[in-house]
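Omission of a single protein chain aside, the complex is shown with its protein chains in their original locations.
Presenting subunit A:
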Amino acid sequence: MLSNYEVLALLREMDEKQREQAKINPNVKFAENLKTIQFEVIQNLSSSESPSSTQTPEQIETTLTHLKNYNLTKSEKLQLINLRPQSIAELELIIEDCEDRFGMDTLRELIYIIGTNLPMPGKVVRCLESGAEFLDDESMTFIHYPLEQLEHQL
């Protein structure tokens, strides 16, 4: 299995190569179907909504080393990286039998790991320690705050 970022990197590399070839020989042509899918996938994966647009290989690597101790399956880790969940509700979707396998504290840790290692531009993550105060519905608590809001709070 490949993560979205890997596919994006591969396609960008291919795009570079094609551009170089086109520079040397302006008459060179590439298969249209390849160009179509290449363009569409690059556009989709590098849109501002897609987490893969801001990821780097180092970020993914450190995230994976942090996730090692959590006993997650390969496909769960892949989706954590592809989707970058920011709430416990999203985590529960990705992880199978989430409630049986992990406690609320572990899930918070996971969100924190993802939030710090795969940061969303413009947002910071605040570590929630167990026992801290939560909103009424604990399972839905977001711990991502827009930067300005946090500064305001401080």
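Here, contacts are C-beta pairs under 8 Å (C-beta built on N, C-alpha and C of every residue); 3 or more make two chains touch, one makes a residue touch a chain; residues count from 1.
As a working rule, contacts and distances are computed from a predicted model.
Between the listed names "DNA-directed RNA polymerase III subunit RPC8", "tRNA-splicing endonuclease subunit Sen34", "Probable cytosolic iron-sulfur protein assembly protein CIAO1 homolog" or "ADP-ribosylation factor-like protein 2", the UniProt record for the complex's undisplayed chain reads "DNA-directed RNA polymerase III subunit RPC8". Where subunit A meets the chain that is not shown, the touching residues are 1-4, 6-7, 10-11, 14, 27, 29-34, 36-38, 40-41, 43-44, 49-50, 75, 79, 82-83, 87, 89-90, 92-94, 96, 140, 142.
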